[in-house]
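Note that one protein chain of the assembly has been removed; the remaining protein chains are unaltered in position.
What follows is chain A.
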């Protein structure tokens, strides 16, 4: 988990850009895919609906043709005197009957051939249940059944109209068909026969079947909601109020087409009322099925998925390349602050990152130069300060010493005064006239002895000073006034409780170092006093040069580096040991 977070963190830029790109690529392709599918579907449906409304007109025309020929045939039959006569007369003998049959058939053949009502069958039945059938295959009529059927009842009830009925009862032997029936009446309203035109559902379907296809369905619905003909054979005989209401709605509103949900499906519906048959012609279009045949949605989706995939891959590769070099740059920079401030960045990656790295390296160099310069300046300043300090002798020291010598002369201690005078002169000579930075050990020792002599002359010799100098060190050089402050310190601070003691000065060469030790057996210091080396320099009483212990340490390190400096070991009541480590310098600087 942590690893994951780390990876995410280190690839933050890449992930952000990549996610934004992926999301936008997907969003763009999704919306384009969706809208193009939607657009083409809508366009297709629009044109499809226009075509279909024309098809509806053609179907209507065909059905009207059928009804027209039915009407004209029935007119011919009604006005045919031969048939009227034949149907009205009785035919007691076979010979009469034979004539009757012959005449009827002859006349009917003529009319039927003339009218040729689109696969419809023409049947005439006399009151005596003689049946004349033009095409028995279409409707094998049984005279008895027909005479007793509801079909006849309904025909009798209607005055002079042609009655269109949907039948799939026993009369039609269970075959669904539309039967147009008309009672043949005299003026006296006496019915002398019945005329039928039967059109089987199968033949009726031929009127429109060629216009249908998968998802594009045609139905004929009676005003009772019964589906009497359809290319969807399993729907024939069903009753659907819902569909009927939709079909009816076309009459009231001037609609081209509308969307509906019937048979648990979404359809586009077109409808038209056919007054001749008293049925609704309904065109049900299953958009999905129809549109799917034309618009290959899965293909479009496949293509856009492929494009998205490739685009994402390309984006991934290019972005990865770009961001990896930036990430590496960032890595190097973040490490640099801690460990490798001097190490320049690797110049790799794209143009931009290269330029950044170059600029960064350039800036780094400049910075280093600047820092170096600053350090040098600071060192110089420090040196200047120290120099200024070391070239002056504290005036109080001079007053006090001169005052002490005056007292000695007054007290007629001539020899001591003379010696002190000599030491003082040598000390001042060395401090003021010698402008060199360094002095030889021998010379420094001389200075120290003078200083000690002056102090002993002034304050008494209760503090003894011993010098243990390795002879090979005498010619070595060391910075001026390095030892003096510690001796001064020892004189004036180490022996405040103890009144007597000694100070030992040891100088020896140890390997490549010049080690000077100033050891006293005075009061010693506490821990805090050692750490805080400034304590002693706080003394207002500046005795000789004013150079503090702390200054010495800083100065040595400034001159020679961190390997050198001052160490102080101390124990209360036992004494203090100051160790000064210096490089071996055989020549003055």
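One rule holds for everything that comes next: contacts are C-beta pairs under 8 Å (C-beta built on N, C-alpha and C of every residue); 3 or more make two chains touch, one makes a residue touch a chain; residues count from 1.
One rule holds in what follows: contacts and distances are computed from a predicted model.
S.K.: From the list "ABC transporter substrate-binding protein", "HyaD/HybD family hydrogenase maturation endopeptidase", "Biotin-dependent carboxyltransferase family protein" or "Oxidoreductase, short chain dehydrogenase / reductase family", give the UniProt name belonging to the chain omitted from this structure.
M.R.: "ABC transporter substrate-binding protein"
S.K.: Among A:8, A:30, A:302 or A:384, which residue is in touch with the absent chain?
M.R.: In the complete complex, the chain left out is touched by residue A:302.
S.K.: Identify the residue among A:318, A:359 or A:402 that touches the chain left out of the display.
M.R.: Spelled out, the listed residue whose C-beta touches the missing chain is A:318.
S.K.: Tell me which of A:104, A:151, A:427 or A:476 is the one touching the absent chain.
M.R.: In the full complex, the listed residue that touches the missing chain is A:104.
S.K.: Can you work out which residue in A:94, A:188 or A:496 touches the chain that's missing from view?
M.R.: Of the candidates A:94, A:188 or A:496, A:94 is in touch with the missing chain.
S.K.: Could you please point out the chain A residues that touch the chain left off the display?
M.R.: Residues 93-95, 97-99, 101-106, 130-133, 135-137, 140-142, 296, 299, 302-303, 306-307, 310-311, 313-314, 317-318, 321, 350-351 of chain A touch the chain absent from view.
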